[in-house]
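All protein chains but one are shown at their positions in the complex.
Entry: chain A
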Amino acid sequence: MAAPMELSCWGGDWGLPSLHPESLTVMAYAKFAGAPLTVNTINNSWRAPKGDVPILISEGIVISQPAKILNFLRRQKYNADYELSAKQGADTLAYIALLEEKLLPALLHTFWVEAENYCSVTKPWFASRIAFPLSLYLPGKMSREALNRILLTRGGPPLYSLTEVEAQIYRDAKECLNLLSKRLGTSQFFFGDTPTTLDAFVFGFLAPIYKVCFPRVQLQEHLKQLPNLCRFCDDILTCYFRLTLSGHSPAGQDTADANLQKLTQLVNKESNLIEKMDDNLRKSPQHPPRKLTTLKLAAGGEEGSPLNRLSP
């Protein structure tokens, strides 16, 4: 209806259209509601907007936070929540609050505070996409802001050291993932068969945890044990994000995602087999151990191939 709107946000990698949870939420919502958006990923030219990301620019109006962007899209008649009842709308707000309180601190920690992750993955990735010399300053600032937010919201007494706070926020995040998994159950999306705002938010928060390859991955491992959430992310990626990624050929993306799905299923089967063999081992001590190690190596080898797609 309106002229095409432009969205400025962080770009993507590892099969995701964006690494930034809020940008991903807005992109997913736009896909669900059918809003025509041209996505401009921030690159290292100086024309990139400074300040809040993601930013929606439409006919000269600039809107900056995800909640406001979603409201704007709804007012432009791109409404993904059209068929929700009032109670479901209320549930949406409640679950979004749950995500922000319980999952976001751990997400911020995994990306920005955990030293190994930050130094080997996050900082180089973001620095390569910001113009010099801002790239020397901005990732550090984002990391400090993340730590600040975690400490101010979760770090009061009786938790006095950073390790205790970390332990608590990861516990909360794992509980939150379990709750989401129970709520999703076996249905395809949270409210039936069509995706809504809540699906956009959950996808925006879960997909970076699920896909980005970090050295320290306790949250990702926990998420992989909840197959319905993994299936949820994969479904949205394959159905809604096939065609628009610049620089990714759609067919290649398709087969890559299908391969990834097969690999995940294989890994799950292997881990079930390993558990059964473990049980057998405990019952009959003369069971030859060699089989176990070769199986484990095979599982490790298959998990290694997505790592090859890590760009410098």
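Of note:
Here is the rule we use: a contact is a pair of C-beta atoms (placed from the backbone, for glycine too) under 8 Å apart; a residue touches a chain by one contact, two chains touch by 3 or more; residues count from 1.
The definition used in the following text is that contacts and distances are computed from a predicted model.
Taking the options "Carboxypeptidase O-like isoform X1", "Mini-chromosome maintenance complex-binding protein", "ALA-interacting subunit" or "Metaxin-2" in turn, only "Metaxin-2" matches the UniProt protein name of the chain that is not displayed.
Summary of contacts with the chain left out: across A:93, A:167 or A:239, the touching residue is A:93. When the whole complex is considered, the residue among A:57, A:134 or A:179 that touches the unshown chain is A:179.
Remark: the residues of chain A touching the chain excluded from display are 65, 86-87, 89-91, 93-95, 97-98, 100-102, 145, 148-149, 152-153, 156-158, 179-180, 182-183, 185.
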